[in-house]
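Of the protein chains in this complex, all but one are displayed in their positions.
First chain written, first letter: the chains are A, B and C, and each begins at residue 1.
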Amino acid sequence: MSGGARLRAGVVGAGFIGAVHARSARLAGARLVAVAASTPESSRAAAGRLGAERACKSGEELVAADDVDVVHVCAPNHLHLPLARAALEAGKHVICEKPLALDDDGAAELVAAASAGGLQAAVPFVYRYYPMVREARERLRGGRSGPLRLLHGTYLQDWLSLPADANWRVERRLGGASRAFADIGSHWCDLAEFASGHRIVRLSARTATVVPERSASGTAAFARRDDDGPRQPVDTEDVALVQFETDGGALGSVVVSQVSPGRKNRLWIEWDAADAALAFDQEQPELLWCGRRDGVALALRDDAALSAPAARFATLPAGHPQGYGDCFDAFVADVYAAIADGEAADGLPRFADGRRAVQITEAVLGSAAADGAWTAVPAPALAEARP
Amino acid sequence: MSGGARLRAGVVGAGFIGAVHARSARLAGARLVAVAASTPESSRAAAGRLGAERACKSGEELVAADDVDVVHVCAPNHLHLPLARAALEAGKHVICEKPLALDDDGAAELVAAASAGGLQAAVPFVYRYYPMVREARERLRGGRSGPLRLLHGTYLQDWLSLPADANWRVERRLGGASRAFADIGSHWCDLAEFASGHRIVRLSARTATVVPERSASGTAAFARRDDDGPRQPVDTEDVALVQFETDGGALGSVVVSQVSPGRKNRLWIEWDAADAALAFDQEQPELLWCGRRDGVALALRDDAALSAPAARFATLPAGHPQGYGDCFDAFVADVYAAIADGEAADGLPRFADGRRAVQITEAVLGSAAADGAWTAVPAPALAEARP
Amino acid sequence: MSGGARLRAGVVGAGFIGAVHARSARLAGARLVAVAASTPESSRAAAGRLGAERACKSGEELVAADDVDVVHVCAPNHLHLPLARAALEAGKHVICEKPLALDDDGAAELVAAASAGGLQAAVPFVYRYYPMVREARERLRGGRSGPLRLLHGTYLQDWLSLPADANWRVERRLGGASRAFADIGSHWCDLAEFASGHRIVRLSARTATVVPERSASGTAAFARRDDDGPRQPVDTEDVALVQFETDGGALGSVVVSQVSPGRKNRLWIEWDAADAALAFDQEQPELLWCGRRDGVALALRDDAALSAPAARFATLPAGHPQGYGDCFDAFVADVYAAIADGEAADGLPRFADGRRAVQITEAVLGSAAADGAWTAVPAPALAEARP
Partner (left out) sequence: MSGGARLRAGVVGAGFIGAVHARSARLAGARLVAVAASTPESSRAAAGRLGAERACKSGEELVAADDVDVVHVCAPNHLHLPLARAALEAGKHVICEKPLALDDDGAAELVAAASAGGLQAAVPFVYRYYPMVREARERLRGGRSGPLRLLHGTYLQDWLSLPADANWRVERRLGGASRAFADIGSHWCDLAEFASGHRIVRLSARTATVVPERSASGTAAFARRDDDGPRQPVDTEDVALVQFETDGGALGSVVVSQVSPGRKNRLWIEWDAADAALAFDQEQPELLWCGRRDGVALALRDDAALSAPAARFATLPAGHPQGYGDCFDAFVADVYAAIADGEAADGLPRFADGRRAVQITEAVLGSAAADGAWTAVPAPALAEARP
């Protein structure tokens, strides 16, 4: 049992991802003491559904509650900053969904507040918790693959491919100025940097809104609607193309789309180093494709064959598929262990990583607004730099 | 939260699979009140590791404990019968690992005892809980695919491919007369029958022990050893080949092996019906291959596209991989719900299914001992027949 | 250019496979001097279509023609024996489609006649000519993989899955007593033995005719029909299941079917040896799956990485797919080179191999007729044994 056995968790936001947080919190040994959704009524329903001990009338109430040690912020994007700020001010540890804030000022404030308060503050870049991602990281950062020259890939979804598809994320007011990139492109960039140790320092981007009007009433993420009701203009991007340079001298490219039919959650990334190329497909996460000049190996999620940092997350024997839920569980367990121990395990994504995603997103939007002009991405502060 | 919220669970056996049971029990909302392993010392260690409230000195103590509602029997095979019997006699609900017993007499006794006591008694044929297995079942049993003509496949592993690989399962005395078939072949047959509604009525089998001697001291399942210690003869099979007929007039074939290098847990099965063929690969469980004369479709684990019985187990959006752990969680949740409601959800694998696996295993060994003579498999009693 | 530059070839039979022979003959540098089909009219049409210099009125005329050096026998199965016999008697080299004859007596006669005449006599087991099959052979026979323990697989097609599907092969009178096994199962067994060096010595088989009646009027192989005309009973098998033992002590299993929807030409085979397993999929022939305990490699058809016997057939750079046509071309080129040089290249499938397929087929039918009784397969005569 993890060190978080007696930790008291509260979850704000009870959509798909809130339920995922609640499950992982319970599995990590925490008590799920409180849940808050958008209204007192929905909070009560959510408490029952997620198995929480009680419902709070509002997120504000929850983040201030005396009996909560750690707050999971799973509300819509525009509420991340105020809720996380209030939670930190109340001395709570925080796990906050990305984007950490709708602009870099907000994200910087949260990083500073967490640091000042000596609180654990994490962002669920959970794809880092696939064992084969850790294996890629060991092979790339440990020098076994030679210098990285090129990294490229896609993050494609289709749940917003139709005009009838609507969601609060589509609205800039609620979701932020960037949608496709901030929501999923940020995951891709986090993985790209996390595994390689390289940092994106300069980028050129194009964005497009290919579904110009959508249903006016939003629905839950990944849900579908058939209605023919009123439509409203869309002010966030469906597609983003980004090229970039890294501080290590590599070039990169990523295609981000939420309108690619048949692609459900196709985060695919390839790192081409001098001696080996590695490719990871989030939809087949038990494999790592390893190309060399003289052949291809498929590294399996088999603890006997993995490096130690990857084997740490191999909780089932090879061939018994681990999935997204296992990543989330491992992430939350690591956060809770950090709360208990005061020390974060290697690779834990923290608010500094969440801020970095905001900065890259701002650079993407800035470049796109300037016809793809190459645009600098701020370097992470030393204190925030990944070791 | 499932109906098992306040259920009190005990786990006997603390190896790989005991930990899996404990996790799923907690996630289903049960209290894990007690754990027992092979000695008082190992029980105490296991209680800490699995987060149980206390350790029992022995399995016997646990199955009789007043504060346990449901017992998970995860001890070595030869203990399944006595522990399950004692638990049922003590009025406990039971989840017992397969093989339910080392022979059909034992299995029949347990089926009768559970029935007499009005207790829930389940066997973790958990592969039934992959959503795409349920989807295959809907397509095959609902008549959308035409009459089933042929079903075939493999179940291949490699963790016993070397003489240094040892485990208590290798010993007939502890694991039973059949090893490869009873351990994994039984899963394949359960899936084959479960999805198709057909029953194997007659079979012909060959078995082989290709590693005639192994290390004398056993290790945990899926673990590896390098020692050069003493060896002992192996008296269980590494490989089984089975051909069979079903009550619905289909022919079938399966290859079972624990000595196929590079195959970790390759349960692969294809159902060839008149109008469509379906194939499922447990190592890529998010897909169902669907062949028709005019093309191939890959059905995705996407609740919007699945039949209702399959969608019930799709707990994450498509493209966010579910895995083996999710199957186990769903299975235990269904057992606990059956305990709470007195009624089992569709597809719950029960002791009758466990007995059937024992009967098929006995037919396999019988045929193999008679140079592959075609051998009848008992028909399930009406009361036990799948609806 | 191959040694067959000035060779004069004649083709009897002008269906799909006759055209394939004609193409390969031309590519190997031969003159295609004559073609014969089922009637003088169809012969003339075929000569035009295949680019032959002239049409013969009949196969009998062609095999006796003075200006033909090598005869390709591509007529329906029941004509193989008389045509090949006549060609050999006329002193022609022969490439004869399988089955060489409808029974072993006929096949034995042809083997003897070719030997007596000092003539090249080959059977197009062309799957041997995939470079990755040769690579598998090197790895299995060269000892790099350890002793072979188990070999298994499938050969599945769907072009006869419907009652409307008809073809002369369906009729025992024209195609022989075995259809699915003789037509495709024989290819699987040839590959299994060819790559491993093992010989099937004993087998148990089941067959089934799952489409009991078919359209009375046949069509070309792989073609489709929609008519609702008269039907006639089918007297050949659609499905065959075979288990076997080899002279090297391995067990094997193969599933053969021409009624598996969506499977076009799924010849899939896995050889499980002690240290490595190899798997080949004829529909993705540029890869060889290589499993070891500690991981999986995908060997590519890349001449720089292949053994010399495999690289000999890698005629394009890796990544530029070679296919079935390339196999056929290489086979015919090797036959023609053998004619020119009087010496056959390693791996050339000869009449002895064709006879072996007939013997295995007879054993399959014999076992199936005896409820799967284990049945001996004759050992190849020493002179015919593969080196």
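Basically, a contact is a pair of C-beta atoms (placed from the backbone, for glycine too) under 8 Å apart; a residue touches a chain by one contact, two chains touch by 3 or more.
Because the structure is predicted, anything quoted here is derived from the model rather than measured.
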Residue of C:51, C:91 or C:229 in touch with the missing chain, whole complex considered: C:51
Touching the absent chain when the full complex is considered, from A:71, A:133, A:166 or A:241: A:241
Of A:6, A:144 or A:292, the residue in touch with the unshown chain: A:292
Listed residues A:65, A:90, A:162 or A:287, member touching the removed chain: A:162
Residue in contact with the excluded chain [from A:77, A:120, A:204 or A:265]: A:204
For chain A, residues in touch with the removed chain: 149-150, 152, 154, 156, 158, 161-162, 204, 206, 208, 210, 238-239, 241, 243, 251-253, 255, 257, 259-263, 270, 272-277, 289-293, 295-296, 371-372, 374
Contact footprint on chain B, counting only the chain that is left out: 294-300, 302, 304-305
Touch list for chain C against the chain that is not drawn: 1, 5, 16, 20, 23, 26-27, 29, 48-51, 157, 159, 221-222, 224, 263-266, 282-286, 300, 302, 304, 315-326
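Methods note: only the chains that are shown with their structure count from here on.
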Any chain in contact with chain B as well as chain C: A
Where chain B and chain C are represented by their mean Cα positions, the distance between them in whole Å: 41
CA centroid of chain A to CA centroid of chain B, Å: 35
Chain A and chain C, separation of their C-alpha mean positions in angstrom: 54
Set of chain C residues in contact with two or more other chains: 295-296
